[in-house]
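Note that one protein chain of the assembly has been removed; the remaining protein chains are unaltered in position.
For subunit A:
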Amino acid sequence: MVKISVLQHDPSSHLPRRPGDPTPIARNLDPNMHPFARARERTRALNAAKLDRIFAKPFVDALEGHVDAVEVLAKQPDSLTNVASGSWDGGILVHNLSQRTKLLNTPNAHKGKVSGLCFAEDSRILSCGVDRTVKIWRIGGGSDQPLSVLPSKAAFNSIDHQRTSPVFATASNLVHIWDENKTAPISNLTFPTSTETVTSVRFNLSERSILASVGSDRTFALYDIRTSKPERRVVMQMRANSLSWSPTMPTSVLLASEDHNLYTFDIRHLSEPTMIYKGHVAAVMSCDWSPTGTEFVSGGWDRTVRIWQTGQGHSPEVYHTKRMQRVTSTLFTTDARFVLSGSDDGNVRIWKAKAADKLGVVTARERASMEYRSSLVDRWKIDKEVGKIARTRHLPRPVYTASKLKNTMLEARRVKEERRRKHTRAGQSTPKAERKKVVVVEQS
């Protein structure tokens, strides 16, 4: 007896039951059924990388209104749309990003430059300027007049308000702590030996009594306002222009340095930065964390805005336009989808945080395919061609040549160092890690 059975496909299990039903899909994961699976996936990854570059149109809009260069930008922490900008002409604008309207327009808020801006509770704005006053404004009040004016003896460089209490801090030649209800500073904070000006001051987002400042004497200092004493100070090789506390890691702070780099410090170990972010080819003027804490934006003297991934110290996303001049202030919006930059040409520009992001309604299928594409590129970025397309960014000629020149100089410096070491007695000179070079001295 012979048992015979012949292969037979059941049409009812492979065809739609009723007209209009989707056709059933059969799957067989046997690799023999999928010849060239890797080669095809690579082709797909290559196409995905190309598509990503094709769709990369990051510029959204430019917000006009300032006559002179934009100096500061500030976001309202509890709003998705409200952003304030202050300019060298002394004007303050509050923009609604979604409607592109101006909620507050005070052309002559300060005499001279507006050097600091921050939001407070109840839709109020605090501004300070080189005219030695702090002014408090209300958005949507209808009046152009400040709620109050607080005078001082020195020109201000920066201001920051505590999130939920009436205390704020200003930076001039020293750090003043103010109470909104009092007309004079309630305390002064300074290091005993410090004589230089403080350029930026920020409250910690988690522990509200902690305050950090950077100054033109190349220092980064930490204060505690409860003890009214400076806690620690770090002197670096070059000064930092701006600082920003991480919104998710309470001890992590980001510094935008004059030496073209950005540094993150963990304040528990101030002897060296946790990470160095290299990419700018001129001084970095400003930085701001994304609310997710996974990326941050920086803008600098090289007329580019760069978006960095936390923990990846190189190859950031680069944004630039022909007309954008030196970027003095940058901001991540509170929904982490957009980036704002204020520059010397007087415009505030809105950029997408992800260059190839699609604005508007995205269907589930579309999102799935976008996610698949991005994971393909991520998987194949080690491939030469795919990686090249995903990595390369077109740069303006001055930036490109500057970065080439910078590379040449750094390389020459490195070679020189290596040769010097080669010709000294063994063990006499040891190579120093890049991170150890940043901090000159740590004081407390």
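Note that in this section a contact is a pair of C-beta atoms (placed from the backbone, for glycine too) under 8 Å apart; a residue touches a chain by one contact, two chains touch by 3 or more; residues count from 1.
Rule of thumb we're sticking to: contacts and distances are computed from a predicted model.
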Worksheet entry | Among "Exosome complex component N-terminal domain-containing protein", "NADH-ubiquinone oxidoreductase chain 2", "U3 small nucleolar RNA-associated protein 7" or "SKP1-like protein", the UniProt name of the subunit that does not appear here | "U3 small nucleolar RNA-associated protein 7"
Worksheet item: Hey, which of A:88, A:137 or A:380 is the one touching the hidden chain?
Response: A:380
Discussion item. Among A:216, A:251 or A:325, exactly one should touch the missing chain; which is it?
Written reply: A:251
Worksheet, complete the sentence: Touching the unshown chain, subunit A contributes residues 1-9, 11, 13-15, 23, 25-36, 38-44, 47, 204, 206-207, 210, 222, 224, 231, 248-252, 266-268, 380, 383, 415, 422, 426
